[in-house]
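Report on the following structure.
One protein chain omitted, others in place.
Naming follows writing order (A and B), and every chain is counted from residue 1.
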Amino acid sequence: MGEVHVAPTRRLKNILGLAAILALAGIALLPLIHITVTVIAQGASTIAKTGLLEFLTGTPHPMNPRNPGGIGPAIEGTLIILALSLCITIPIALNTSIFIAEFKGTPISRTALLLSLLLVEFPTILVGLYIYSTVVEPMHRFSLLAGALAVSIVMLPYMVVEMSEALKSIPRELREAAYSLGASRFKTVYRILLGAAKRGILAGVLLGAAKAVGETAPLLFTLYGAFNTYPHSILDPGAAVSLLIYEYAWQPTPGFRELAWGAALVLMAMVALLIAAARILAGRRVIY
Amino acid sequence: MEWRRMSRSDKRFLLSLLPFPLILLAILLSMLAVFVLKSLPILEKEGLKVFITNVWRASETNPAKEEYGLLAAIWGSVYTGAIAVLVGALLSTGFAITVEELVRGKARELLSALMDMMAATPTIIYGLWGVVYLAPFLRRYIYLPLHRYLGWLPFFQEYPTTGYTIGTAGILLGIMITPYAAMIIREAYASIPLSLREAAYSIGTTRFEAIRLQMGLIKPAVISALVLGYGRAIGETVAVALVVGNCRSLTLSITAPGITVASLIASMFKAAPYYHYMESALYAGGLALFLIGLAVNLAGLALVRRWEEKWAKYM
Partner (left out) sequence: MAAGVIIAVAVIAVAAMLMPHGGGGGGGAPRTVILRGSGATFPMPALYKWIDVFTSEHPWIRIDYSDGGSGKGLSDILQHLVDFACSDPPLPRSIWEKYRGELLQFPDIAGAVVVVYNLPGLGNKTLVLSGKVLADIYLGKVRYWDDPEIAKLNPGIRLPHHEIIAVHRSDASGTTQIFTTFLSKADREWAEKVGYGKVVNWPVDKTGRGIGAEGNPGVAKAVMNTPYSIGYVEWAYALKNHMPYAAILNPLGEPVKPSVKSILEAVAYIKPLSPADDWSRNAQRAIYAPRKGAYPISSVSFMLVWKKMPSDKCKAMKLWLRFLAEESYKYIPEGYAPLPKSLREVILKASEMLECQG
C-alpha cells in the first residue's frame, strides 16, 4: 500500500478519519457495556437482598424496605406466554417457510416473504391494540392467552424469515437425490429437508423465543399485570417480566425500582441464553 | 414454477400448505380493517382534522366537547425517528467499518458478539437504562451546554427542564437501531468484490481514502439500512414512552419534551375507553403509524432488493 509516499495533509486526514471511525465505534459500544454492567450490578444487589430462590418464586413486597420480595408471578407469566406462543407459532412458521422455500419464485412465495419482512418491522404496540379489540374486549377479560396471541403475531414473522433462510440454504443436490430415490414431495420436505435444516430451524425457534420473552408493548393492553397472583388458567389475567419492569420503573417507592432492576437481570439472562443457543445452533451470526 | 407445469401431487402439496402463508396476509388485512373501523367514529366527527391539529380535550360527561388532534404525536414520531437515523448512521457506519476494516481475529469476534448482544437486548431494558442514566446524563452534559451557548438555534431553544426530551428519545432510538443498521452495512461491506477492494488500494490511496471509496460503493445499502432503521424507530414504544417526556409540544427543540404516536397510545389508551371518542382517536393514531410504517418499510425493502440485484452482477 502506498501509505509511505502520501502527502502530509493526506496522512493527517487519514489519521483523523480513522480516529473518528474508531471513536464512533467506541461510542456505539459504550451504552451496551454500561447497560450490561448496571443491570448486573443493580439486579444482583436486589437479588442478594431477597435471596435468589425467593426472588424467582416469591411475590413482590415493594413496601418492605428490607426485603422487596420476588417476581415469581411475572416469571411464570413470561414462561406460560412463551410456551403458548411457541405452540401457536411453530406450526404456522414452519409450514409458511416451507411454502416460501419450496415454491421459491412463485408470486405467492414472494408475497409471503415480503409480508413477513414487513411484519417484522411492524410497530408492536399496534399488535397490542389489535388483540385488545379482537380478544380482550369480546372476552371481557385480560388474559395470558391474549398476551400470548399478541406475542405470537410479533414473533411469527421473525421465525418465518429465519426458517425460510435455513431451508433455502439446503443444497439442491440433496433434494434431487431424495426425488431420484422416489420419495414423494411431502416426504422429501418433512423427512429429509427438515432434517437437514434442523439446526437453522431450531435457531429460528430460539430467536422467536428471545423476541417473545423481551417484548413489552404487545402486553400493555392484553395482560393486565397480575404481579401478585399466580394464574389458575391461561384465561386468567397474567403478568410478565418485561411488563413488570415497565410498570415499576416509574414508581416512587424504592422497592419498586429495585424489583425492576432485578427483573431486568432475569430478563437479560433469559434472552442471552436463548440468543447464545441460537448462535451456536445456527453456526453463524443471526439476524435479529 | 408454473401452476400448469406442476405435477398433481405438487399441486396438492401447494394447496395443503397454502393456508399458512395466508394466515400472515389475514393478520395484516384484519389489522388494517380493525384500525380503519375503530378510527371511523373520530373521522366522522372531526374528519382529517384529527391528523393536523394539536389538541387533546377529554370530557367524561359531554362527548360533544371532546376534541382530539394527533399532530404533535405524528410530528414527534417523525422527528425522533429522524434524530435516531442521524445518530444511528454515525454509530453504525463507524462500527461496521471498524469491524470489517480495522480489527482482526479475536477482537473482531468479540466486537461482533457484543453487537449481537446489543441487538438482542429487550427494548424495555434500554428504556429502564434511559430513564435512570441516559436522560440525566444528556441533560447535564449535552443539553444544558447546548442550550446555554447555542440557545439561539431553534433546536436548543427550550430550556431542558428534565432529561426526558425528544432528543433523548431520538438518541436512545439511535443507539437501539445501531446494531441492526450495522449488520446490514457489514454484510454489504463484506460483499464488495475483492477485485474492487484491491483496486481501491492499488492506486496509492491511504486507508481512509480506500474506506471512503468503498463506502461510496455500498452507499445504497447504507441508505436502505437507515430507511429500515427509521421504520423501526417510529414503531418503538416502551423505551420511548419512558424517556420522551410525553408532552404534546410541537417543537423543533430537541431539549423539549415531546410525544410520539406510540408513546401517546401507551400512556393514554388504558384510560381511553372511559371517554367517548378518545379510543377512536388513538386508533386513528395507530392507523397513521400503520400506514407510515408500511410505506417506510416497503421503501426500505425495495431499496435493499434493488441493491442486491445490482450487486448480483458482480458476484
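The rule is simple: contacts are C-beta pairs under 8 Å (C-beta built on N, C-alpha and C of every residue); 3 or more make two chains touch, one makes a residue touch a chain.
Being a predicted model, the structure only gives us computed values, none of them experimental.
The chain not shown here is touched by just one of B:130, B:174, B:245 or B:300, and that residue is B:245. Set against the missing chain, the residues A:6, A:22, A:194 or A:272 yield one that touches it, A:194. In the complete complex, the residue from A:31, A:123, A:147 or A:225 that touches the missing chain is A:225.
Of the residues in chain A, those that touch the hidden partner chain are 57, 59-64, 72, 75-76, 79-80, 82-83, 86-87, 90, 136-137, 140-142, 194-195, 198, 201-202, 205, 224-230, 232, 236-237, 247, 250-253. Considering the complete assembly, chain B touches the hidden chain via residues 55-61, 139, 159, 161-164, 245-249, 257, 259, 267-268, 270-275.
Throughout what follows, only the chains that are shown with their structure count from here on.
Centre-to-centre separation between chain A and chain B, using Cα means, comes to 17 Å.
The touching residues of chain A, when paired with chain B in their complex, are 1-3, 5-6, 10-11, 13-15, 17-18, 20-25, 27-29, 31-36, 38-39, 92, 95-96, 98-100, 102-103, 105-106, 108-109, 111-112, 114-119, 121-127, 129-130, 132-134, 153, 156-157, 160, 184-186, 189, 210, 213-217, 220-221, 242, 245-246, 249-250, 260-261, 264, 267-268, 271-272, 275, 279, 285-288.
Listing the residues of chain B that touch chain A in their complex gives 1, 9-10, 13-14, 17-18, 20-21, 23-25, 27-28, 30-31, 34-35, 38, 90-95, 97-99, 102, 111-112, 114-129, 131-134, 175, 178-180, 182-183, 201, 204-209, 211-212, 228, 231-232, 234-238, 242, 262, 265-266, 269-270, 282-283, 286, 289-290, 293-294, 297-298, 300-301.
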